[in-house]
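Here the complex is missing one protein chain, while the rest keep their positions.
Order of writing sets the chain letters: A, B and C. Residues in each chain are counted from 1.
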Amino acid sequence: MELVNKKLSHDEFYSIRKSILKQWPTGQAVDFEEAVRYQLNIPKEKQFSEKLIQAKKSGRTLIQPRAGVALIDKHIELLNYLVDHGEADLLPTTIDSYTRHNRYKEAEIGIEESRLAGRSLLNGFPAVNHGVIACRQVTEAVSAPVQVRHGTPDARLLTEIAIAGGFTSYEGGGVSYNIPYAKKNSLEKTIYDWQYTDRLVGIYEEHGVSINREPFGPLTGTLVPPCISNAVAVIESLLAAEQGVKNITVGYGQCGNLRQDVAAVRSLEQLTEEYLKEKGYDDIIVTTVLHQWMGGFPQDESKAFGVISWGAAAAALAGATKVIVKTPHEAMGVPTKEANASGLLTTKQLVTMLRDQVMPLTKELLDEINIIKMETRAIVNKIFELGNGDIAKGTVAGFQAGVIDIPFAPSKYNKGKVLPARDNEGAVRILECGSLPFNKELKDYHREKIEQRAKIERRKVSFQMVIDDIYAIGKGRLVGRPR
Amino acid sequence: MELVNKKLSHDEFYSIRKSILKQWPTGQAVDFEEAVRYQLNIPKEKQFSEKLIQAKKSGRTLIQPRAGVALIDKHIELLNYLVDHGEADLLPTTIDSYTRHNRYKEAEIGIEESRLAGRSLLNGFPAVNHGVIACRQVTEAVSAPVQVRHGTPDARLLTEIAIAGGFTSYEGGGVSYNIPYAKKNSLEKTIYDWQYTDRLVGIYEEHGVSINREPFGPLTGTLVPPCISNAVAVIESLLAAEQGVKNITVGYGQCGNLRQDVAAVRSLEQLTEEYLKEKGYDDIIVTTVLHQWMGGFPQDESKAFGVISWGAAAAALAGATKVIVKTPHEAMGVPTKEANASGLLTTKQLVTMLRDQVMPLTKELLDEINIIKMETRAIVNKIFELGNGDIAKGTVAGFQAGVIDIPFAPSKYNKGKVLPARDNEGAVRILECGSLPFNKELKDYHREKIEQRAKIERRKVSFQMVIDDIYAIGKGRLVGRPR
Amino acid sequence: MNIKTIIIGVIGADVHAVGNKILAFAFEEAGFKVVNLGVMVDQDEFIGAAIETNADAIIVSSLYGHGELDCRGLKEKCIEAGLEDVLLYAGGNLVVGKAPFEETQRKFLDMGFNRVYPPGTDPFTGIADIKKDLGVS
Partner (left out) sequence: MNIKTIIIGVIGADVHAVGNKILAFAFEEAGFKVVNLGVMVDQDEFIGAAIETNADAIIVSSLYGHGELDCRGLKEKCIEAGLEDVLLYAGGNLVVGKAPFEETQRKFLDMGFNRVYPPGTDPFTGIADIKKDLGVS
């Protein structure tokens, strides 16, 4: 295997496919031709791509929860509850952590134990173990489009089963489902494996079935500067496009400063479209998703509602196509269906109430957008350079060189030198730029912003600020001021 | 009695006072000299005026609930709960509706029945019936400053008892506690009666005790255009200042369009300060309060949390000195203490999280501020004109002429010709200007804004829009679009 | 034609005027002759107006929480005044606090009301019921 950003050849794809479908017995049930027919029969209002296009056209922000439990009937019950009592527009199927690490045997034990215990001992739905038919039971039992959400470095078998199982959207990417979600998985390998996923989606496209693809925007969810998540989104969009993907949703995890959040979403959409066009992918539909604050939540449920609402407001004011919703149980554990529905309803109230308000493009907003674009371009262009024009190679080299570096990520393929901290208005800036390919002007900008805060707090810029910021929202603040 | 905006003379005040204190037996227990000594001993952190000044200086937004039940011990328990479990910065004592209408006998029955039933059958705390000592029990039992909140056209006895009872802030005014809260009470009479309240506060000031006064900003709480509530706030501030009041909080009920809400609060503060200075009241401290949406709420509690959060965000972004908090029970009934605390906590999370973000003064915001100022000045100046320079006389004449006119108010002294409706972005505009003293430019502005919306909704401008807007937030929207 | 007359008003010391205005508008649109007493209406005013206009129904709103105290004895007074056949409806936020509606309903039915409505009931629900009860279509 040599990693290049090039459409996988027919032979390469099908030779991999053979072994993939053997990884677990349920793989044998996947029949591509039959699956295409099946997908083509899914009604429009249950197709993810379609619903996103409609929402983008009409300027609506759709709402989507996270949810997944071990057993099929319970999972169906859960999803239906979220539509009926939570007014969810789009549905998820969150996959459990064993499946994410291809530990299907442990997942099997988890299913068994969940049956015995009468409650889910898994933190998600083990789709591979359940197989194609069970997935179809799920997607057929509900009235909204369903997406697979996970965090799986090697998701090839899961993709095969999920799409044949009637899911119409698929989250993840070779970077975004590796660096924040794994410790030792080689980046080269995960990018390569995700080319498979993207190619499979591309082949479905060639057969008239449009599956929505969503790179995972928030990464570690914790103080990730917009330029870093935007860069990953652009990279994964380019990788997906090369394999034939046509409907892409790029994402961003809310940071909390309204202006920065709006700027992040707008620049994300614009940059993705721009790079796709520039590289010759002309017919791709790009939509956006904002994830409500992805870092540590307050334990108190009422306070959690405040954080949820602020995410809903940011999504609406930014004009994101959809928003992924947190719940009042976030700090405590996987939510009950009731808690999940209540997070949805709070969000629904706000996105519909704020539907007619857009944040005007003021000078301040434009400045913020331009900064994010400058930074993101610096990163992405450097990566192209390192890859001699090949974004796949460049990404591997880029992580190695630290020109892209995701804060707090567990992967050993991540440099881990970049440290973010909030400025005095709560926007996430970069305290330690590591090897990010920023010019002096950009570096000074970040430094000054954080110095400004330090001065007001009468302390030196230090790692303690980062720690304080990690805890801040959980403790009711945005900026982690000294006590 | 001839109503003029002039400090009540010593003789006039004390002759009224004599009869007031006889209105109900508890009046006899009021001893001014002793009350001054008592008030002077209240520690700083429990003085409303003081705490507001601190908050204004440090740019914080304080949070305050509404709360009141029939029985003393239950009321104390409630207030302590709201501090301990709701993190309230400021406390209220909401007075019941019988007391508001001076129906002390009915209030007495309500107290009795509440004792028997073991739950409050009154919708507030009947402070007059309970008397000075009981009020002191309340204000002493809690750690935060306490304000009397009510809606009483003739509040003279209540004021006497409340201030002697250790309350350090007092809401209301001759306009704001008449027109939205009464049907037949003469405006001349209520303004006159509130001069008594203001004069009493002024006399306390002269004895070194600063009692905070707060005109009731939201009026009918339902689509009140900012210029109308701002005009009432300016009028009542001028009336209060003339009687010697020194610490004033002007208020505004959130309408829901962020830009308009921020503009309303900023213009409110600036205009009040400007008029006070212009009329020679130089030493008055003006702070602001934003009331979270005061109209019909959604019944679903999660949705209510969304509305509450949006109010909290508006207050923080506008830089209001305090915010009055709604609860998830709003649409259903007087909240339990738990529901009340949860509204507070949601609000606390947001005002502290957004503390470091201010809405920049963009051109759009400045335009909105200028429009509100122009409108408000038109109204207030016309009122001065009608009163031949006397704002008290002018106010009575102004309501009669309809140059000030509060939408949906029950009072027969209100013209009731003005009809508000939302524009296409949800800002409250004026569909029918009635006799508001607006020039053609202003009238056209409103008309155009609403026409714009009508066009998009493909219907004619009509009363149906008003109805749709009244229901909208309760149904999850801001603008009441046709179904 | 058979135009029915109804009295509407908000009882007691209650000043919530918005719903009352909409209610009046809705019943008029639905073809009723509406006598709207507005807010702060006491029992005697309701009865006086019903006698005077020969009304078919009295529709009492109460929002502010004292509905329970304010409505006691109204049915008895109606009977005394010879209005035993006049329909008596109540709606709004009838009691203090968020209470299970069944309890509230029971209370008001026991007080002699013909129909009782929970908070935020759409006027059209009431209109449909009253048409049925009065036999108009």
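Going forward, a residue touches a chain if its C-beta (ideal position, glycine included) is under 8 Å from a C-beta of that chain, and two chains touch if they have at least 3 such contacts.
Note that the structure is a prediction, hence the values are computed from the model and not measured.
Student: In the complete complex, the chain left out here touches which of the visible ones?
Tutor: A
Student: Would you indicate which residue among A:Tyr98, A:Phe125 or A:Phe384 is in contact with the undisplayed chain?
Tutor: A:Tyr98
Student: Of A:Thr336, A:Asn381 or A:Ser435, which one is in contact with the hidden chain?
Tutor: Missing-chain contact among the listed residues: A:Thr336.
Student: From the list A:Ala182, A:Cys255, A:Leu276 or A:Leu442, pick the residue that touches the absent chain.
Tutor: Spelled out, the listed residue whose C-beta touches the missing chain is A:Ala182.
Student: Which parts of chain A are in contact with the chain that was left out?
Tutor: Considering the whole complex, chain A reaches the absent chain at 97-98, 100-101, 103, 106, 109-110, 113, 119-123, 151, 180-184, 220, 222, 295-296, 299, 329, 331-336, 339, 408-410, 463, 467, 470, 474.
Assume only the chains that are shown with their structure count from here on.
Student: If you average the Cα atoms per chain, which one ends up farthest from chain C?
Tutor: A
Student: Hey, how far is the Cα centre of chain A from the one of chain C, in Å?
Tutor: So the centroids are 54 Å from each other.
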